[in-house]
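What follows is a single structure, written as structure tokens, with notes after it.
What you see is the complex with one protein chain gone and the rest in place.
Moving on, here comes chain A:
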Amino acid sequence: MTTRIDTRFAELKKAGRSAFVTYVMAGDPDLTTSLNIVKALPKAGADVIELGIPFTDPMADGPSIQAAGLRALKNGMTLKKTLELVRDFRKDDNVTPLVLMGYYNPIYIYGVDKFLADAKTAGVDGLIIVDLPPEEDDELCIPALKAGLNFIRLATPTTDDKRLPAVLANTSGFVYYVSIAGITGAAAADANAVGAAVARIKRHTKLPICVGFGIRTPEAARAIAEKADGSVVGTALVDALKNSLDAEGRATAKTVNAVAELTAALAQGVKGAKQAAE
């Protein structure tokens, strides 16, 4: 099967450039604003959208993304509404790949089969579920592949050559390389270390490799884009959103633009990158 993700990376490869992948939290700070943000992302230059599923206890995320999830939950966001958001987004955009990223429990409670069916019809292309390592592939990864969704795995600096084949075995769409051993929003790894890691992973897979965690500026996004098939930015966008809220944490007239403007600047950075020869 060819998914929107496969198509997009094939196009980017043809155009000779790296992908710009954005992460925002579904329902942050409220459902309507969040939908408008997601709609604005492709126009601002996002090639792939990662949409966070809010969760009370995001163990691998830093304070910014945890706060974003709690803002969304406080305003009534649920997994069901996250899928509605995707469905609404798909009404005007049938090409931008959209990946849900989150933790397993809300999906487990929703019911895996029902979730996969609903996600597929809503227009979700792939899943990144942080707390499902290959050791737990039976839970969601294998059923997702059967349902026609990509399951994108994280590879990290602790994933050595011995372990990489297991991590890559059921991965599709792209590989998400976490550039540091750490949580989201932490300090960035240097581009040279990332380059070496990407080269190492490339020896094991033909899939595109996107790199995230700690990328905040157009310059950093560009430096990573020169070494990898994509740069992922999350916390910086979530912070831009947060800084546009009013004292009560509600969206203002500036909120959608704040995210769109930073997205555009980061996308410029990525598009200016020269791709490393493979």
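In this section, a residue touches a chain if its C-beta (ideal position, glycine included) is under 8 Å from a C-beta of that chain, and two chains touch if they have at least 3 such contacts; residues count from 1.
Just so we're on the same page, contacts and distances are computed from a predicted model.
Undergrad: Have a look at "Tryptophan synthase beta chain", "Alkylation response protein AidB-like acyl-CoA dehydrogenase", "Benzoylsuccinyl-CoA thiolase" or "Rhodanese domain-containing protein" and point out the UniProt protein name belonging to the hidden chain.
TA: Spelling it out: the chain absent from the display is recorded in UniProt as "Tryptophan synthase beta chain".
Undergrad: Of A:136, A:190 or A:219, which one is in contact with the hidden chain?
TA: Selected residue, touching the omitted chain: A:136.
Undergrad: Pick out which of A:13, A:90, A:120 or A:163 touches the chain that's been left out of the picture.
TA: Missing-chain contact among the listed residues: A:163.
Undergrad: Which one touches the absent chain: A:85, A:178 or A:223?
TA: A:178
Undergrad: Spell out the interface residues on chain A facing the chain that's missing from view.
TA: Given the touch definition above, chain A has residues 54-60, 62-63, 66, 70, 73, 78-80, 103-110, 130-133, 135-136, 153-160, 163, 167, 178, 181-183, 186 touching the missing chain.
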